[in-house]
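For this view, one protein chain was removed and the others were kept in their places.
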Amino acid sequence: MSGSTSRDVATAAFLGLGAMGAPMAAHLAAARPTLVWNRTSSVAEAHAASHGSRDVPLDAIAEAEVIVSCLSRTVDVVDVARQVAGDLRPGTVWVDCTSGEPEPSRVLATRLGEHGVAYLDAPVSGGTAGAEAGTLTVMAGGDADVLERVRPVLAAFAGRIVHVGPVGAGHAVKAVNNTLLAANLWAAGEGLVALVRAGVPATTALEVINASSGRSFPTEVLIPERVVTREFPVTFTLGLLAKDVGIARGVLDAAGSPAPVLRQVAELLTVALRELGPDVDHVAALQLVERWAGSEIR
Amino acid sequence: MSGSTSRDVATAAFLGLGAMGAPMAAHLAAARPTLVWNRTSSVAEAHAASHGSRDVPLDAIAEAEVIVSCLSRTVDVVDVARQVAGDLRPGTVWVDCTSGEPEPSRVLATRLGEHGVAYLDAPVSGGTAGAEAGTLTVMAGGDADVLERVRPVLAAFAGRIVHVGPVGAGHAVKAVNNTLLAANLWAAGEGLVALVRAGVPATTALEVINASSGRSFPTEVLIPERVVTREFPVTFTLGLLAKDVGIARGVLDAAGSPAPVLRQVAELLTVALRELGPDVDHVAALQLVERWAGSEIR
Amino acid sequence: MSGSTSRDVATAAFLGLGAMGAPMAAHLAAARPTLVWNRTSSVAEAHAASHGSRDVPLDAIAEAEVIVSCLSRTVDVVDVARQVAGDLRPGTVWVDCTSGEPEPSRVLATRLGEHGVAYLDAPVSGGTAGAEAGTLTVMAGGDADVLERVRPVLAAFAGRIVHVGPVGAGHAVKAVNNTLLAANLWAAGEGLVALVRAGVPATTALEVINASSGRSFPTEVLIPERVVTREFPVTFTLGLLAKDVGIARGVLDAAGSPAPVLRQVAELLTVALRELGPDVDHVAALQLVERWAGSEIR
Partner (left out) sequence: MSGSTSRDVATAAFLGLGAMGAPMAAHLAAARPTLVWNRTSSVAEAHAASHGSRDVPLDAIAEAEVIVSCLSRTVDVVDVARQVAGDLRPGTVWVDCTSGEPEPSRVLATRLGEHGVAYLDAPVSGGTAGAEAGTLTVMAGGDADVLERVRPVLAAFAGRIVHVGPVGAGHAVKAVNNTLLAANLWAAGEGLVALVRAGVPATTALEVINASSGRSFPTEVLIPERVVTREFPVTFTLGLLAKDVGIARGVLDAAGSPAPVLRQVAELLTVALRELGPDVDHVAALQLVERWAGSEIR
């Protein structure tokens, strides 16, 4: 589409107006005609009223040349796709920004392909802040040429769009990224709480670690902002992180490569989910580390 | 000492002219009269010839007002201190930059204290590059006032000097920092090799991860520079990292706090040490992750 | 069939004449008319010649009232069943003694049910020795009444037949049993090698442990007979144990319950498989424990 004025007015459809999807769809609607659909239709109506998108019933999304989905799970995408696949026109591109599962997405891609519809898995990182700023990172799996065609569409909400591999690779990278987040977070929590118990204030330890080789996104950003402050604001729930780590477990199964550290972290997150519930912020997992230690990280 | 001309010419002594110690002592010698001692005395002679320090026998270090040690292990520091403690003058400050152990350092501090000598554990981070540039981070445990007195001395080789807590706290922070490095490195290796096996080039995965929440010092610096390039230059050996992780194990024992992730990493490092030997670079631990996976991270 | 003389002469079919299947089918053939099939037909011909079974092409197994399969993997059972399902008569019972996977077995049970064929998953324990003695333990999942009907058939090779739950439960119990074997084995190896390094002969440690609370099947039988003797006879390969542990991983996924110890063991077995290959005896996994320790368990 780049450089092609005719393609730049392609109609888009956006499915799933949640915390991530709503601002992504708003950016999309600011750039081109955008149909929106949501399982609870009043949400779509409100979106249309606020952002100039057009709320439609599900079967009307077949009008769009590019369909972007941002639903809870792959099973939801499969369900919606099953309902509309027969109506889609050949040449349509389905860009699935859901944080989903590689294997069933590959099955979905095959089914859509039978209708001449190309599928890209294209989960995003950057959180709700990135969605609102329109600066998300998109990690896309699937045909590279297809990605090039829709790149101008995705640019409405993305600051960086990276082709990472075949269908499923986007989901795999997202899941592994978030599992590294979980691993680095948990490791940092264990180390910091032991230092606190040795008489080192957490902020002091963080100052040194962040000037040294032990630093990571959790030590640089999450723990100073959310743990040391005792705020634990809910921006990305533990339930969602645990879902992504579960997807990564499938990536590891498929790879067949040993991953004792990541598997360990996956088990601990499952424990945290049981003990703290799914609705706390993901960083609150460290409250379990603190409880087990008998000391707070601060 | 800063602003005090009389204190600014305080004589320093530096013990241990290894890969870190030699450039640290050179910076020291550029700033004030500096005695140097090394177990192999020819090394001290060469240092004196090159850097204007003065090589002395061990018992002559008692002349110095500030003694800086940078030896292999705490047991070496204890051994040297035992030989000279009786000769040291009250008011002397012993700054131990060895990456050492908290508990025996506390015992050493008590013994030196009986001679009126103050002890600070003050391990550094920044590697040989930081030592040569004189920009090391010092993490110091012990009396805060004592640290203030010697801060101008340490400033010769340090870009940042942080008081982290009581005696032993410096060693604890250093050991935990390096264990976080090990944990973040190993976790990244497991995740990246699984992505490679899913069809994602390591450089692509790193581009996304480093723009996202999974990033850490290993993903941002070590793996791109040392693993993807297949270079694995030896700057900090696996043996030394394993030593630090062993010290962290003692910190965790003392804290009594569960640390399933860090303990797991400690075991894996021990395995890597057995399989790869102590002399490879610490980042080469990922060669074991690659061997177990049957794929290279690139 | 119990109490029914007419049912006692029911014809059986046995699919898969491997190390376990061949002696199981021989016991079956001694008790009733038994058709045998094997992917390599010469094996079935030889079995017929030796044991009075009758070798048949695959489609002829539809004559049997009870079909027993003992193949490598569930995927093989599914493949064979797909070929013959249309020919099977309603009322036929398919007893699958393969060490297989619960979830695809449930799918298979549903498909066979559409043809009026009842499916039981019925993996066995006892090894080749138990198969030859006809004293295997059968752990059966599926309809309890169906199990009662075929109990007299299975009794030909089983010393104990336990109904463990719905379809898939037999596979789950088998996989978990073998994962406990792996866990107890690996734990014992770690502990014993550390004791050897502390100056305790392995046989002495085993004498005490086997009189105490640390005992398990590996300390009582496997390690004395196979490790201390340095014999490591191949009776159940590491590859097969790793397959079963992989199935258990799916059971844990489905249960959603944290299992940090069993997951850890699963990772270590994968490492052992990479390092030692699939064809060594499962107990040879301790050779990796020994290599990592630098000492033998003896």
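Assorted remarks:
Labels A, B and C are assigned to the chains in the order they are written; within every chain, residues are numbered from 1.
The rule is short, and it goes like this: a contact is a pair of C-beta atoms (placed from the backbone, for glycine too) under 8 Å apart; a residue touches a chain by one contact, two chains touch by 3 or more.
Here the structure is a predicted model, which means the values were calculated and not measured.
Only one of the listed residues, B:76, B:103, B:220 or B:267, touches the absent chain: B:267. Within the set C:43, C:259 or C:284, the residue that contacts the chain not displayed is C:259.
Only one of C:126, C:152 or C:246 touches the chain withheld from this view, namely C:126. Touching the chain that is not shown, out of C:84, C:131, C:176 or C:273: C:176 (per the contact rule at the top). By the touch definition given at the top, subunit A reaches the unshown chain through residues 260, 264, 270-271, 274-275, 291-294.
Seen across the whole complex, the unshown chain contacts subunit B at 249, 253, 256-260, 263-264, 266-268, 270-271, 274.
Residues of subunit C in contact with the chain left out of this view: 102, 125-126, 137, 139, 160, 162-166, 168-169, 172-173, 176-181, 183-184, 186-188, 190-195, 197-201, 204-205, 207-209, 211-217, 219, 248, 251-252, 254-262, 264-265, 268, 289, 292-295.
Criterion: only the chains that are shown with their structure count from here on.
Note: the chain lying farthest from subunit C is B, by mean C-alpha position. Counting the residue numbers that touch the partner chain, subunit A and subunit B have more than half of them in common.
Subunit B and subunit C have Cα centroids separated by 53 Å. Among the residues of subunit C, those in touch with two or more other chains are 260, 264, 270-271, 274.
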